[in-house]
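Every protein chain except one is present and positioned as in the full complex.
Take a look at subunit A:
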Amino acid sequence: MSELGAEYQHLQSELEEFIVARQKLETQLQENKIVNEEFDQIGDDTPVYKLTGNVLLPVEQSEARGNVDKRLEFIETEIKRCERNIREKQDELEKVRNELIKLNNATAVVGAER
């Protein structure tokens, strides 16, 4: 009983971790989307710089665009992976919860019979 309860709590904290990770990815996705939109609006000859440490280094616009595109792609696959993890954890959690309820009812019946 307590073992199952501990497992349930453990799963719950794992699910929470995934949800936090998912939120972080969403923030990154939004930021990169904004950058991408901004790149679409600027002229072809507009200089683009990248903050590296404490200095601004000039970068080719095409390189910067490619970088952001790649990052967007990466984040999107990460989000898919994370969501799959969340769904799996939710299913696991559901299973354990049902077992817990079953066990609870069983002990309640035993207690009543006594």
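Convention: a residue touches a chain if its C-beta (ideal position, glycine included) is under 8 Å from a C-beta of that chain, and two chains touch if they have at least 3 such contacts; residues count from 1.
One rule holds for everything that comes next: contacts and distances are computed from a predicted model.
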Among "Exoribonuclease phosphorolytic domain-containing protein", "Glutamate--cysteine ligase", "GIM5-like protein" or "Mitochondrial import inner membrane translocase subunit", UniProt-listed name of the chain not shown: "GIM5-like protein"
Can you work out which residue in A:Leu4, A:Val35 or A:Ile86 touches the chain that's missing from view? A:Val35
Among the options A:His10, A:Lys50, A:Lys80 or A:Lys102, which residue touches the chain absent from this view? A:Lys50
Missing-chain contacts on subunit A, rising order, are 31-32, 34-35, 38-39, 42, 46-52, 54, 56, 64, 68, 71
